[in-house]
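Missing here: one protein chain of the complex. Every other protein chain is in place.
Chain nomenclature is as follows: A, B and C, assigned in order of appearance, with residue numbering initiated at 1 for each chain independently.
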Amino acid sequence: MLQNNTPYIRQVHYYETDQMGIVHHSNYVRWMEEARLAHFNQYVINYAELESMGIIIPVVGVSCSYKKTITYGDTVKMYSRISYFNGVKAVYEYTFYLEDEKKPSFIGSTKHCFLDERTRKPVNLKKRLPELYDKMMQIFKTEEETRRKL
Amino acid sequence: MLQNNTPYIRQVHYYETDQMGIVHHSNYVRWMEEARLAHFNQYVINYAELESMGIIIPVVGVSCSYKKTITYGDTVKMYSRISYFNGVKAVYEYTFYLEDEKKPSFIGSTKHCFLDERTRKPVNLKKRLPELYDKMMQIFKTEEETRRKL
Amino acid sequence: MLQNNTPYIRQVHYYETDQMGIVHHSNYVRWMEEARLAHFNQYVINYAELESMGIIIPVVGVSCSYKKTITYGDTVKMYSRISYFNGVKAVYEYTFYLEDEKKPSFIGSTKHCFLDERTRKPVNLKKRLPELYDKMMQIFKTEEETRRKL
Partner (left out) sequence: MLQNNTPYIRQVHYYETDQMGIVHHSNYVRWMEEARLAHFNQYVINYAELESMGIIIPVVGVSCSYKKTITYGDTVKMYSRISYFNGVKAVYEYTFYLEDEKKPSFIGSTKHCFLDERTRKPVNLKKRLPELYDKMMQIFKTEEETRRKL
């Protein structure tokens, strides 16, 4: 995967390690959430605001491929991009790198649907929040285009 | 602390360890919650039901004293008891033992207040849910009495 | 997926919920670990013992498909089975059900490799621990067979 936006960077927390001496694999799912929401807050809309408008975006699928272990003391650059979006569903893809490395330590993806917070039924952003739909579609298309050119 | 009720027993999960090879200290706070809610569900009322009645019981204070390390493979017996209750506030005390040991591995306590879920303001159980108040007061007194006799 | 062994059953912990009011999706990765190690301890070998023999089994891939939300108060039946094993790598598959339901709430899988704890290089169980290899291969085959018959 190629990168076309600002990474979310953070250091490993001690409590994220396990007795193998590495970051426990479940934490990468949490890191994907951190990276995705940082991306969402920066490029789309503040997620806390979106929830206050009655929309939630639960995760309906996760995929993780662990390439190299990450340990306490490491700084991780986390790239996210929207790889699919149709107003009802979205897919994000992630590539995590150790600060000075060219080969990714982790590749993952998450699938999402947009739900009404109250009814817990799917909502179409195109109808419910057309401006947000346009913005997210534009991010998606720009990221796709940049990726194709690389 | 002396025990006068059924312990909550469970095994350590691998993801609860850290790179020192022991259970990370933050997990004991989660274990106290598990033990407290098991005690609450068994002796007082099902906590999920209580929340559906509009009452929440957030934690306002925590105290932990780690005596011996606990590691993956260990089975932990967790004793809880109500050590203070006045209808508005409650304190729980906990003692955790490794299965075959007489000296505790951990001693802790948590302070709580009863809040209205919607207003987030304190509620007096004696007024709001008198039957529940009576039940909890009885548990508290019985546990105190048993403890004094020991 | 069909079940051919004893499920690992446990209740949702309060701290596993998030502000959507459901179990946070990252916890299912931890639940798969709990279910897998319960399966491993019961059918193959005690995992703590295996680590003390210098073998670790890190996760190299994870896949999650969330079908229905799980909430605090629910009891979850977690089925695990070995769906691939060749002595160097293994794949586990999982299906989680709410206690009284026939449709799964969650389907997932995890990929693993067997590593030497010290060198962190792959080991072939067939050479290093032939008895363990035979046992695990037998479990794998029995589970495959039972599954085909169903």
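Criterion: a contact is a pair of C-beta atoms (placed from the backbone, for glycine too) under 8 Å apart; a residue touches a chain by one contact, two chains touch by 3 or more.
For clarity, every value in this text was computed on a predicted model and none was experimentally measured.
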item	value
Residue touching the undisplayed chain, where the options are A:6, A:46, A:86 or A:138	A:46
Selected residue (touches chain absent from view) among B:64, B:91 or B:137	B:64
Touching residues (missing chain, whole complex) on subunit B	19-20, 22, 25-27, 29-30, 33, 51, 56, 58-66, 69, 120
Interface with the unshown chain - residue positions in subunit A	13-15, 30, 33-34, 37, 46-48, 51, 72-73
Positions on subunit C where the hidden chain makes contact	14-15, 17-22, 24, 26, 71-72
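Definition applied: only the chains that are shown with their structure count from here on.
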item	value
Computed distance of Cα centres, subunit B from subunit A, in Å	36
Touching two or more other chains - residues of subunit A	19-20, 22, 26
